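Notes for the one structure printed next.
Selected chains from the complex are presented in situ; the others are not included.
Chains: A and B, in written order; residue numbering restarts at 1 for each.
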Amino acid sequence: FRNGLYVETEDQDFSFKLGGHIQADGGFASSADTISRSNVGFRRARIEVDGKAFKNWYYKVQYDFTGSGVAGIRDFYVAYRDKFLPPELTSLPITVQIGNFREPFSLESTESSKYFTFIERSLPSVLSPSRHIGAAVAIGDKNWAVKTGIFSTSPQDTQTSPPTGESQYWDAAVRAIYAPITEEDKLLHVGASFKYHKPNNTTAATDAANLRPGQSSEREETDVLGGGGALTRVSAAQDLSCAASAATLNIATTGVGQLIAPFARRSSCLKYSYNYGFEAVGAYGPFSLQGEYIAAQYERDSTNAFLYGNGGGSSLRYSGYYVLGSVFLTGESRAASYKGYDKDFNTPGSFGDVQIKNPLNKGGFGAFEFAARYSEINLNNGGLVDGNFVYAATVAGNAVQKAIASTATLGGRQDNFSLALNWYPVRGVRFQANWTKTLTLVAPSDRPYLNGDRPSLFLARAQIFW
Amino acid sequence: FRNGLYVETEDQDFSFKLGGHIQADGGFASSADTISRSNVGFRRARIEVDGKAFKNWYYKVQYDFTGSGVAGIRDFYVAYRDKFLPPELTSLPITVQIGNFREPFSLESTESSKYFTFIERSLPSVLSPSRHIGAAVAIGDKNWAVKTGIFSTSPQDTQTSPPTGESQYWDAAVRAIYAPITEEDKLLHVGASFKYHKPNNTTAATDAANLRPGQSSEREETDVLGGGGALTRVSAAQDLSCAASAATLNIATTGVGQLIAPFARRSSCLKYSYNYGFEAVGAYGPFSLQGEYIAAQYERDSTNAFLYGNGGGSSLRYSGYYVLGSVFLTGESRAASYKGYDKDFNTPGSFGDVQIKNPLNKGGFGAFEFAARYSEINLNNGGLVDGNFVYAATVAGNAVQKAIASTATLGGRQDNFSLALNWYPVRGVRFQANWTKTLTLVAPSDRPYLNGDRPSLFLARAQIFW
């Protein structure tokens, strides 16, 4: 019994855990052009079954009730962990994992939402992949790990099938981490990630996270309260796949046309894309500092992009970063909750539960944490074209104005500053409060009226997990 | 092990229960203008996890698979129960609760559907709030309790976000109960409830339960079989929020208009509303008698209501009541299943499971219960305007006819009489049969063809819970 339901056979070859976590959020926004001004709701409502069988087999099944049907599927995998290689080569266990799980990319993206310091991820997280269906291999030890795999669609994609007659996209991702210091109250961790993405013939409708970053269902810090889109995104007019029209040309749907030309297809614009990122964390007693940089590069067929009037030209680059500092007023250390590959083969090198020194049920007051974060994302790319000009040209411009507007993608740029105060009364319960101020906001070209809007937001969360 | 899965640590500081219940219904209607004439289906299909941690912390997670995604969320809360106040003031434990749970209002609405005497709630239940996200405080003892809290949106609302740029509604509710007699086979219970509702800028689309009672997803006794709307409701033409048009004016959605006037909003009609109710139950051996009265009062901005042609004027009042009598042919008493605050802090003063005297597995025949209920709801309000006139005026009237029609809301009036026969073979299984006859039916003004229709309905249910 471990604060939930946990059973194990005596020889530890089998185990079974039924867990879950619930996050109830509420908040206000000082300005709300694309979201609600105030709201409450459940951010996550997950139940999970976690097991070990025949000593070497692991499985996890996690479902989020805020998603509907397949879209609620989170971690669903089976893994086999054993010493595959001959002992003279290495005696470390290797894990082979298959199913739906987080692509190994970035620290913040692989971290469990149960243990977040801030209520939402930072702005650059829109450039990181989420959970996808695939297969991965991992190797490592207490203080280092490499995990790599190939992946395809995700149950959280807006559409899980490519257009009729077309092929699904795929990804290859790798993350390597090294933690030279992993003591109880001292930690130094560095890491790097890389992801290659091949869109095949998918469109932004079936692969929004990659082909229209910022447009996906993943939320970041200013998209509080779930009322709609984020403040910053690649604008609707600049879908990188050129697929808005491709979809309509795929198959002649009715009539005699079907007999003549059922297979007319339109080429897509994006050849491939790749993302990369760097991460570092240091903790010294109650203090810790953490930062990440993530960039995404898109290589496109410039002829197609020009032909279809799809902005951005042949090569695009988006990027973002964040820096966060945290201090436990009650003396806990984030170093104590660091999980190496030995503790967690699924997301090695991430943070687990806070080790509360004086929990409420033992006469203490629980743990208190104070944190600050600065985060930026830049989804602008290309020529020195003004967003208002692009907007006006797209709405009512002539051909020349449209061609000029098309040389760039203007998804916007945003800088946020956030403060957090967290209370952890006992294991399994936490209360969090965040205040976020948008310092810079360059609007995406399809919503120029956001320019100059610098909202501040207040968010609070009550969470249980068991 | 308690007829399901239940585990507890030895010191009783931790416990964990995995439960659920399933209701399979089937039925016929003699007349079916807005529903199906016959159907079968699952009315509820719930799984729940119920726990206690660190002695004072309670949580409950309940999901209904008949809802999709967030809409299936039922009880999702965490509660902390302790003796907060100095002992000279009171030695009673106080419960603080946060999450999604039933607003403390009315006996019938707080009762668990597992233990219903009739298959569906009575007609006035459309004036009671359902589960909402909020925070509450409760205090009480074996024979009295007060519970109060503030609440906002519900996962079961048709839309869980207010219109873009607007604020969410909120409620404050309180219920006080007193049970001077609570013996094994004798019970006397009285109670009163009050709820204040502030709509902010929500519309009937996002807050149907309050702004268009009878229109929400909650079903009552004549809305058998889930085929559509109930027979009685506030008609579509008389949405109390004036929001049908407000929504379209909220934000100019495309084009250059966005640059000029993105924030044009329209005022709403409803300033605030409040509901109140009274309840009483008496049980003497196998006999019991129960009744409730519930009323809803809406205070509106009469200028806006006039301007937007929204019926009902400045102040509206709806009300309803029911009386039910029950007898256990096999000698059980409803008094034995009464739960005070000491047994149930979430819904104190409600009824739990029937204590079967001779269950089937011990050679008996289980428990048999016979019950009758009379229930009425009146959603008509305002001048002596005939529903058929309102309907004709709305469809094809001139300005004067429309203005006259607009002085009233005619949501209809209905009186039902129901009989029930229930069999409880063993704990965890029950079979129920209901026959309902509509005695009076004054149709809502948008469906005048229902006038004079007095359907009778037959419903049967098989239920398991564990």
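Everything that follows uses one rule, which is that a residue touches a chain if its C-beta (ideal position, glycine included) is under 8 Å from a C-beta of that chain, and two chains touch if they have at least 3 such contacts.
Note that the structure is predicted; figures quoted are calculated from it, not measured.
Engineer: If 2 of the identical subunits are displayed, how many subunits does the entire complex have according to this structure file?
Structural biologist: When the whole complex is considered, it contains 3 copies.
FYI, only the chains that are shown with their structure count from here on.
Engineer: Could you work out the angle of the rotation that brings the CA atoms of chain A onto the matching CA atoms of chain B, rounded to the nearest 5 degrees?
Structural biologist: So the angle, rounded to a multiple of 5, is 120 degrees.
Engineer: Spell out the part of chain A that touches chain B in their complex, as residue ranges.
Structural biologist: Residue list for chain A touching chain B: 1, 3-5, 18, 20, 22, 24, 26, 32-42, 45, 47, 65-69, 71-72, 225-228, 359-361, 392, 395-396, 426-429, 447-449, 462, 464, 466.
Engineer: Under the definition above, what is the set of chain B residues touching chain A in their complex?
Structural biologist: 5, 7, 9, 14, 16, 18, 49, 51, 53-57, 59, 61, 63, 68-70, 72-73, 76, 78, 98-100, 133-134, 152-153, 155, 160-168, 200, 251, 255-256, 258-259, 262
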